[in-house]
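Every protein chain except one is present and positioned as in the full complex.
On to chain A.
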């Protein structure tokens, strides 16, 4: 494994550019068997964020451990979602990688663009919806975990108001807010979710200040869809309950941290690389959930009352068994109009484009 960053890539850009003129080393096509696969990962944050990018990197390490010398991995961290991403992805494709995993929503269009230029390289993009002949999409049903958090929030909140630190209004985040709110209102029909957008995936100081703002408005539960543990710490200081993001963050808030949605990308990465080794890789479009163990809940805090633990575990068990889907009607929108009929489920295609809030969301 070697670690690199954008600046090294900049320095290497000229050299790589030159090599493309003299011809690249012969590379086996996607459909051929390979002895060894070189896999690259592109992260939106630092691997040290102890959150989303950290979880992907744990997946990369899992891949190395599982496949040993059959795989060689490298990664680029702190890649901005924009033109910079396209350059980084192209460098990785040019640099002899057989497969490139781009792990953030905003990398979707850059990945698609580069994938068309490098038909012999396999690409997998996380949390998006576009695919191509050599570009797959993979996602995790985070909302299943959000429903567990919402259940806990609905039962434990005394004020009936929850705070939600959100990053950007993309479908993934909107879906999470809705799942959280629906599950909470199933337990407390008057529950309200107050959302603060910080317009960043990672800005600890702003996340902390946003949490304080929400706390001063009377919320007593904090949930987050940003990547740093700062909201948890602010919740711990104020003595209200909160949830970890992407990884077990209980170290940061031993009293407040009720549970967390833990991302488990490793098994998927192993699956993809194995297929590539066997020459059987095809662009997949998978959206796994608790059933496939791509996400799980961190251990429940001992401070959680028994009935809450039971209710939360019940959601997990029923989700795994396929008996529970938080997006089952009746569901009203913010204005109180019925959007989903009784017993009807929101289809995946609509979830991935979700741009409306359910009743009880204050944004």
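Some notes on this structure:
The working rule: a contact is a pair of C-beta atoms (placed from the backbone, for glycine too) under 8 Å apart; a residue touches a chain by one contact, two chains touch by 3 or more; residues count from 1.
Operating definition for what follows: contacts and distances are computed from a predicted model.
Selecting from "cytochrome-c oxidase", "histidine kinase", "ABC transporter permease" or "Cell wall protein", the unshown chain of this assembly corresponds to "ABC transporter permease" (UniProt protein name). The chain that is not drawn here is touched, among residues A:200, A:284, A:313 or A:333, by A:200.
Within the set A:228, A:256 or A:301, the residue that contacts the chain not displayed is A:228. Against the chain not displayed here, chain A makes contact via residues 5, 7, 46, 48-50, 78, 163, 194-200, 202-210, 212-217, 228-230, 233, 251-252, 362-363.
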